[in-house]
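To start, the structure under review is shown below, and the notes come after it.
With one protein chain removed, the remaining protein chains of the complex are shown where they sit.
By letter and in written order, the chains are A, B and C; residue numbering begins at 1 in each of them.
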Amino acid sequence: MPSIETFRSEISAWLDENAPQTIAGIQLGESGGNWGGRHPRWDHPDMKPWLERAAARGLTAPSWPREYGGGGLDPEEAKVFTQELARRRLPLPLTGFGLAMIGPTLLRFGSEAQKREHLPKICRGEIRWCQGYSEPDSGSDLASLQTKAERDGEFFVVTGTKVWTSYADQSDWIFALVRSDPNAKKQEGITFLLIDMASPGVSVSPIPLISGASPFCETRFDHVRVPIANAVHHIHAGWTVAKALLGHERNMIADVFGVSERKKGSRGSPLAGLARGYLGSDAGLLPDAALREQIAQCELDERAFGLTVQRSRDAAKAGHQPGPESSLFKVYATELNKRRTELMVKIAGPAGLGWEGPGFDEEEITRTRGWLRARGNSIEGGTSEVQLNIIAKRVLGLPD
Amino acid sequence: MPSIETFRSEISAWLDENAPQTIAGIQLGESGGNWGGRHPRWDHPDMKPWLERAAARGLTAPSWPREYGGGGLDPEEAKVFTQELARRRLPLPLTGFGLAMIGPTLLRFGSEAQKREHLPKICRGEIRWCQGYSEPDSGSDLASLQTKAERDGEFFVVTGTKVWTSYADQSDWIFALVRSDPNAKKQEGITFLLIDMASPGVSVSPIPLISGASPFCETRFDHVRVPIANAVHHIHAGWTVAKALLGHERNMIADVFGVSERKKGSRGSPLAGLARGYLGSDAGLLPDAALREQIAQCELDERAFGLTVQRSRDAAKAGHQPGPESSLFKVYATELNKRRTELMVKIAGPAGLGWEGPGFDEEEITRTRGWLRARGNSIEGGTSEVQLNIIAKRVLGLPD
Amino acid sequence: MQLILTEDQELLAKTAADFAAERSPVSRMRQLRDRKDPDGFSRALWKEMAELGWLGIPFPESVGGAGMGLAELAVVLEALGRKLAPEPVLPCVLLAGQALLLGGSDAQKSRWLPPLVAGEKLIALGFQEPRSRYDLRRVATKAERAGEGWRLAGEKIQVEAGASADAIIVSARTAGAERDAAGITLFLVPRDAKGLEIVRQHRIDSRNAALVKLAGVTVTAADVVGTLGAGGDLLESVVDRATVGLCAEMLGSMSEAFERTLDYMKQRIQFGVPIGSFQALKHRAAACFIEIELARSTVMAAARAVDAGDAEAAKLVSLAKARCSDAGVLVGNESVQLHGGIGMTDEHEIGFYLKRARVAEMTFGDAAFHRDRWARLSGY
Partner (left out) sequence: MQLILTEDQELLAKTAADFAAERSPVSRMRQLRDRKDPDGFSRALWKEMAELGWLGIPFPESVGGAGMGLAELAVVLEALGRKLAPEPVLPCVLLAGQALLLGGSDAQKSRWLPPLVAGEKLIALGFQEPRSRYDLRRVATKAERAGEGWRLAGEKIQVEAGASADAIIVSARTAGAERDAAGITLFLVPRDAKGLEIVRQHRIDSRNAALVKLAGVTVTAADVVGTLGAGGDLLESVVDRATVGLCAEMLGSMSEAFERTLDYMKQRIQFGVPIGSFQALKHRAAACFIEIELARSTVMAAARAVDAGDAEAAKLVSLAKARCSDAGVLVGNESVQLHGGIGMTDEHEIGFYLKRARVAEMTFGDAAFHRDRWARLSGY
């Protein structure tokens, strides 16, 4: 095995040769990079060769096994690769639910055939995936889902509706939870199924939110025929797969907020700066005492949360089990983001009421829609109420 | 029937002749007036003749029937009597749980023998009553009470412990809820029993609170023999009696807070005045912006609540049924009183930390203990949690 | 002051509730929004409201009004608020209309109020500027003498009903600096005045609002509304009245949002039971109920105090607006949260209540502004 520094110089050399200079430090679009798929969108023309070269070298999924298109890197090497990307301000060659969600799931639960079929296409960015979990009548109580999968020989015939299927309108395949046994206990009759969205009977429509357009879609299945071989893990055992994936998703959500909050701590007082602009105050104490105290409270919340995330990570780095504090990340991060976005609108005052121009600038409209969008943070990915139930039960040991 | 103005001149003449001038406008002690009983305490020597004369005329219980020692006044006359007392700043001749609680209960549920035995003694202030409801293991879930009443011929043998029996150490009789049928459903095995506290086996000890001495006592019954004839209403049907009385008690509690909050509205800003003293600010904006906003919020709460009480009373006066707003009185009044007393301590700052002198004046110590005592407001007489349950169920119609 | 509805008010409330339910379902507001209706409201419905006599409620009979007060208009606005009816009662009847009633000359009143009451003309009031926030007396728009008349230059923002108004009353500075309390004068500017530019704005509540730019607009001395230099006081009285009306509307909106949420809590099944059976949600619903009941009492009190010219009226207006702002946002937020995912969709109507609650909160000062005003008026 080469030493880690050998690896660093190898990968550096490869990056110097293959990564287009043109994309260093570019502003990524709303979705944040290459998502691949049959109908890819490029934030920059050179994002395409970047994906292709990285895929060829296994660097779209650096730590996946080489046999499935990954890079076969060990954790230390993967970290070096990330560091070298960051140092060059290079975007990831590929992102999306394939890499983040279904890929790891297949690596853990998939059959050999499934891995050989799907993982290389994910690594090459050929197939874009989306997730089909929630249904109109199954939100917090996900296990009550009713999308039917009726057996017909070597096929399931799938009928039902999935909601909150992000980017379904741009995706090629969907991994979905379906009810394969209506007579079993609710968690025990569910199958985790891979469905080609090009199949007859699949239709997708976007879901506009109170904040405007969104990646969310409603995806309907009307007698869609899916090979039984597309069930991941055992038939009727999909809940096990789903739970593993859900836990993963919740951590991701907390991470997103957690990291960004942490960074904020060191960036001065952006809220106070915003207030100075709207209150016309250059220096000294902010003239609106009530706003000033709310800003301070919000900053204290952010900082206390950031320190708690840090405490958890420091403990993890030191090899400790995750402490009870990690159970609060999702609920606190999302509730805090709601309060913060609401406070930003209040700071803007009347200028915070705009839906679109004229009379409101781009930043104001983004801020106001950001506040509206944030209302959903405490609903998606496990409601705050469910999070509090979990804390009460698992951490505090309170009885049912 | 004489006209109401005839009655007014009669009662005025009687008051002019019989009410001692010496007690007009006197400061009543903590318990607030004549409570009577075998060991009465007088706030002023002339409170004794005042009680005796009023009792002789039936004016301790103005609206009770004359045959049981009351005044037999109709509601309009009773109101005139109250007005005339207020105009002369005269204290009530008698107060207490006999008049307010057990008397009305006996009038509604008692046997003829019970009425003849107990009501005249209440009217004359000879017997002081207390209430025995809660038990150490039965608070919010009162109906789970366990004080046993075992049948032995014409007697119940009572064994158990009652807590929060206010003034039990100064009372002569107690009305108590006891479990007469341990096998029935919990609400159906309870008897409402009158017990002479001089009976062998009754012992009383005071309960000091976190705020210091209190009227509350723990009352123990150790094989106390009580005649079966002392059961009010039917045996095992005590819950019916208790519920009627509890509703009555909750209204009283809300009234106490409601009325006092209403008065505050018109008295300027006592909280701001307090803050001026502690902040050393004579005029202008209060220099502590955070305190200032909390004071304003507290005043808004008080005023909004006072107006809601007024709205309810105006509706009642106009002959409407009590609206849904009356269900919030108890919980809001008590939670507000908690916030208000807490705010007063915060206004005092370090001067709000005194338990007793030196270095803290009388007012400061009263204020601080008042805050501690107020913590119990949302527990006694139906916890805030129970009140919210009731609103959710009865007013909002939310399912169990 | 009696905090109950009179029989006449009960009747009016019933009529308004029936009208709102039948003629103004929330779907109507959605259609106006989706088709980008330039008015943002229905002129036909406006005319119907006029025929019902509602636009004349707070005006004397001499101009075609009913000679009633805010207590009456409040019950109508509450009913309209329940269905988020976007017709411009607040800006036209209360803001501009009351400005003319309290400050206008006889000529102005007789020219503008009868057609306003009849639903034939719309007038708006422009009092907000890019830097004014909630301060009515922060006015940068300038009025300079120009011969016998005045030349106006400046910009008013978020002028409600401004995009459709036949005339706009604007505050301008005839003396003093931008933040001075005195020196403000109101002017009535007809829509066709030269140099007047009106641009429709789009806020989250989709209602009619406009940027009003005054590029050297010339008006005559007869266009002054009220006393020269005393426009600040007039504005404050007018905005207090409009605030009561807004509070009534907010009360209606929050009541409806809450009732819809309660219904949803009773119907939505998760984990095999209605979500309304979960105690944590019950207690939160009870907390909303309490705040709405308290808000109702304060709105009734404020309306009656203003009608009676009570010395405490301004304090009670601030009490009502502070409570309605906080309660409205609380109920709006809880409504979306308790509806869960469906509440986040544009397809569901509950989001409209959240958006309108936010606009209403930040109109005429938010809760913190009115707590501060309460404290000032209370001398601390």
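The working rule: a contact is a pair of C-beta atoms (placed from the backbone, for glycine too) under 8 Å apart; a residue touches a chain by one contact, two chains touch by 3 or more.
Note that the coordinates shown come from a computational prediction; the quantities given were computed from them, not determined experimentally.
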Hidden-chain contact residue, picked from the options A:Arg38, A:Arg151 or A:His320: A:His320
Option from B:Pro208, B:Pro227 or B:Pro322 whose C-beta touches the chain left out: B:Pro208
Residue, one of C:Lys282, C:Arg296, C:Arg358 or C:Arg371, that touches the chain absent here: C:Lys282
Missing-partner contacts on chain C, residue numbers: 278-283
Hidden partner interface residues of chain B, rising order: 134, 136-141, 144, 163-164, 207-210, 212, 278-280, 288, 290-291, 338, 345-346, 349-360, 368, 372, 375-376, 378-380, 383-385, 388
Interface residues of chain A (partner: the chain not displayed): 268-269, 272, 275-276, 285-286, 292-293, 295-297, 299-300, 303-305, 307-308, 310-311, 314-315, 318, 320, 324-325, 328, 331-332, 385, 388-389, 391-393, 395-400
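Please note the rule applied: only the chains that are shown with their structure count from here on.
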Between chain C and chain B, distance of the C-alpha-averaged centres to the nearest whole Å: 45
Chain A-chain C separation of Cα centroids, rounded to whole Å: 41
Distance from chain B to chain A - Cα centre to Cα centre, in angstrom: 58
Sites on chain B at which at least two other chains make contact: 292-293
Overlap residues in chain C, where contacts from two or more other chains coincide: 281, 368, 371-372
